[in-house]
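What follows is an incomplete set of chains from the complex, kept in their original frame.
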Amino acid sequence: MKSMSATPESSAAQVLPFVRRYAVLILLVALFVTLSVSTSSFLTLTNLINILNQNAPLAIIAVAGTLVVICGGFDLSTGAIFSVAAVVAAWVAVRLGNPALGLLSAPVVGAILGLINGLAITRLKIHSFLATLASSLVYGGLAVLITGGFLISVDDGSFTALGRGGVGPVYYAVIILGVFALVSGFLLNYTTFGRYVLSVGGNPEAAELSGIRVDRVKLYTFLYSGLAAGIAAAIGVSRIGSGQPQAGTGLQLLAIAAVILGGTSIYGGIGAIWRSVCGVYLLALIDNGFDILNANPFFKDLTTGVVILAAVALSATRRGR
Amino acid sequence: MAAAQQSVEPAVSVRDLSKRFGSTQALSAVTLSFARGEVHGLVGENGAGKSTLGKMIGGLYHPDTGELDVFGNRVRRWDIKRAQDAGVVLIAQELCLVPALTVAQNVFLGRERRTFGVLHSGLERRYQELERVCRFGLPPDVPVDRLSIADQQKVEIMRALARDARVIVMDEPTSSLTADETTRLHDIIGWLKSRGTTIIYVTHFLEDVLAHCDRVTVMRDGRVIRTADTARETKASLVEAMLGEPADMLLPERPPEPGGAPLVEMRDVYSGEAVRGVSLTVRPGEIVGLAGLVGSGRTEIARVLFGCEPADSGRIAFRGEEVRAASARASIARGMAMIPEDRRAQGLVLTRPAFENVTLPHLGGFSRMGVLARRAERAAVEELFERLGVRPRQVDGDISVYSGGNQQKVLFAKWLLGRPEFLILDEPTRGVDVGAKARIYQLIVDIATSGTGVLLISSELEEVVGLSHRVYLVRHGSLIGEVAAAETSVEVLLQRLFGVGDTPTTSTPSGNGEDQ
Amino acid sequence: ACNSDVTGSQAASSGAAEQAKHTGPVRIALLAASSQNGFSKAVYDGAVAQAKKLGDVEVTIFDGKFDSQTQFNQLQNVSGQGKFDGIVIVPNDNVGIAAAVPAAAQAKIPVVTVLFPIGPDLTEMTPQVPGVVSTVASNAETDAKAQAEGVAAYCEGKNPCNVAILIGQLQFPFDNLRHKAYRSVLDQHSNIKVVATGQGNYDRDTSLKAMQNILQANPKLDAVLSNADQQTTGAQIALESAGLDLSKMYVTGAGGNTEAIKQVRAGKWAADLANFPVSMGSAALDQAVNAVRGKPVTPVVDANKLGPVPVIVTKEILDQYPDFSGEWSD
């Protein structure tokens, strides 16, 4: 509301908007540089590739989650969708003896569960926060039921190739993330669908009065988010070679935290894909830093909290009106 | 500036006030003073800086440079709370109420009687005292989100009065009021003035300024052009000062009398409580006005026609074909368009740049297989902005900070782009400055001349009478008559709207009181 | 179980080859299931103590946050960095983590697993995955059965004998295994009725709640069988506040933490399955360091033989070991 103002000419006034806008990027770079300087084990190809690779599934979920948040929603069920998709993938691979079909089934299952979310939200007119909280419980229960509490292990090179293999030094997971992020960014910025997502998030009533099928746009974002969780699950289950019902636990919160940390507005209508990717890797660098600096893990949560606060405080634009 | 009131120290005075928003210099070195007990008009084009100045006085904005004196005291730390404690109250241009609280709760918000923080009963009584002055006839215990815009604006006025202010900045307080309500407000202003209250009155209705203000300040591009006694001004002199050039103030000539079969037809349509048996027609190229008092149901009729609200019974036809399963989307596909009355809540996506707001309903035409042709999009909008004189002119401006009038122009652009066959305009000139208004009038006439049917809802009866071919009179959700605009006048319309014999001074609760 | 094993000696010898180039301190990464978990913490403490004893060994702890993915990443990171010579892990799952072990093997970093084996079979202690040189654990199935046998023995002659089971979380394979083992024993006795199975989630409060609720439907409980001491402690609060006398029923837990040993000594719990995480930690460190230094490695260290007391302890047994107070607290 209040906008205490600096002298217009001052250089602070020039720099501040830039800092606010790119807060997450600036912090990411700052942390990167700090780590590179502090330890020789950070800036190695293997380490960087590992960081990229390890967090690719989370980043894929966060990328799609960005569309959901921009459209004014919340998807708290991605973790559970991940679990179901992973478990189904393993189940299909083992029971039907077809690893490729197993891996393919994960995105399909994800998309279907996302579609169910979307339908529940738009047909029953319930807020996505609660709808996906509820569906995450249901899906989580489903994952447990499918496995009967055991894990389904898949011992097959063609099943694990997706998660563990790559092209040259670059893992498939990273490539998939790259493609998925680019496609999503393109969707958001260069297609009518993206424009609708932005408008529905910005003002659903105005969008509706402009002839946009608000419900359908919302529905698609949840479908997309489910699809992403399914793709992430295919990578994840292939990597560890076993379907476990608790595989996706907590992923949804990390993904949302990364999206918001990136600077996408929790109120919808404003945001970007690259921001969420930065958010994911900012959190990843903290983790990695602690691991390779041998720092006391007791301080890790504390540090993560402080970094998030810093990022958000930096980027906080005082809302003038 | 020969003002007798200046002998005493002014209520509010500002010196060298400047304010910049990004690249926009909203105010440049404004120096101005408001005497005690005067009604001071503030006029200027859209974006001239009137609201910015008002918000600074009211404590909502802080100046970049400059000084503010209130009753002779230099203001250092200034915010809304301190301003209100000092007796300075702002009625902001954009409606701003707490939706779930009742009328009375909103009116006394922040001024509750309490003991150790525990609320006293007797809110009703306090409200009734205030109501004796205002006589708006609002139901005190209804949540404000159930009120029409006009009624919400009355709540805003009452909220300011409840603060026992010594200075009230009224930023376009009458933009959604009908004539009788406006008269009520002017009575209230007179009464406040008699008690020594200073009123800073921002409005685009120059007649009101001339009739009710002691002095008037004209602003342009963030600067003060002049301050003068209103007695020495005329409408034409004000307009010239505002625009920097003399302007033609006449309504444009009506488009030629239309012929042909009805484009749109409503037959005995009912919807909820607000629309009761409405039958009307609009022909291609025809401008049809809906005139009614506040809350009479004009907006509801328009919304039913456009498909945002379902009809319970009756028949709606477009081009002779019955409309089934109405929705805004289907209406737009048929060639209908509507500019809603609440531009911020219903019209604009404030988080997106201006041009995206314009092209939003027409993206099909700016894309191939879902991929946008952004250059074509911008080019089309640039041309429209030029034609409508939208300011700032850049098409990717941040619409949330545009002045109200310019926001309205952007909304116009949004629908003109689609060349609709039928256009519903709900309060199309609310908050629009005189220059832009003239342009919008011309636009409406041009649109109709090109064959588009127009349904025009406006609380400014001059507009309805001056532009329409025919006018329907709306009362309590029903049409009580139809007149040829060329053969009637504002006075006659008013008489009929209030019912013969009624005097236009009593405020009619107009249904909403009893309905809820 | 002390026979040298092919996999083990291979890894050990490759470790030795590496060691030939690097003299100096041995750096061990300890991947805890969670650094906030008492059991893991005790394993760490044991490893640190042993490192001090050996000299020239450094131990660094990593927090696995009870999350298999996190731990997977850590194992990968630690393997890729070249800052560690050996790894001791308290895994969060047995199968998923196996996929990260090859990275360690490739980097010639020996892995020692503590608490349960890494690989598809939770009951197979011999290292199942190349790269794992030693398993410091006991067979959870046999242990769980032993626990359940205690219940069965107590129930003899009681008909019906009402038993409530508190299990951590059935969706964890490790817990599922133990639950099945419990049932396989109890279901053989027709007099034993498992009247309730609650999930205790390894925490006191959840178990307290669950036990209170179970008591509503089954006020006449004869035995409580739990796979974790924290859960039994929670249950005890519920049982006692319902006015039940624990010494007149059969209450048991697993873990051998200080609280459990205290309660068994006091005669309130009938028995406890004792684990020795500190000893396990030091044994695991020994094996890891041996592997790094090219010394012989024991592929299977039976964790139940590491402590001073037998694996199932009762008041009578503990009376013979007045100094034993448990190796960890939760």
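Note that the chains take the letters A, B and C in the order they are written out, and that residue 1 is the start of every chain.
In this section, a contact is a pair of C-beta atoms (placed from the backbone, for glycine too) under 8 Å apart; a residue touches a chain by one contact, two chains touch by 3 or more.
Here the structure is a predicted model, which means the values were calculated and not measured.
Undergrad: Per chain kind, how many copies sit in the full complex?
TA: When all copies are included, the complex reads A x2, B x1, C x1.
Criterion: only the chains that are shown with their structure count from here on.
Undergrad: Nearest chain to the global Cα centroid?
TA: Located nearest the centre of all protein C-alpha atoms is chain A.
Undergrad: Centroid from C-alpha atoms only, then distance chain A to chain B, rounded to Å. What do you get?
TA: Here chain A and chain B have centroids separated by 43 Å.
Undergrad: From the C-alpha centre of chain B to that of chain C, how far is it in Å?
TA: 72
Undergrad: Between chain A and chain C, what is the separation of their C-alpha centroids in Å?
TA: Comparing mean C-alpha positions, chain C is 34 Å from chain A.
Undergrad: What are the residue numbers in chain A that touch two or more other chains?
TA: Nothing qualifies.
Undergrad: Enumerate the residues of chain B that touch no fewer than two other chains.
TA: Residues: none.
Undergrad: Which residues of chain A touch chain B in the complex?
TA: It is residues 1-5, 7-8, 190-193, 195-196, 198-199, 201-203, 205-213, 265, 268-270, 320-321 of chain A that touch chain B.
Undergrad: Under the definition above, what is the set of chain B residues touching chain A in their complex?
TA: Against chain A, the touching part of chain B is residues 19-21, 60-62, 64, 79, 308, 328-329, 331-333, 338, 340, 345-352, 356, 360-361, 363-364, 367, 370-372, 374, 400, 414.
Undergrad: Going by the contact rule set out above, which residues of chain A touch chain C in the complex?
TA: Within the complex, chain A contacts chain C at residues 41, 44, 46-47, 50, 54, 144, 147, 149-151, 153, 155, 160, 163-164, 236, 239-242, 244-247, 249-250, 287-288, 291-292, 294, 296-298, 300.
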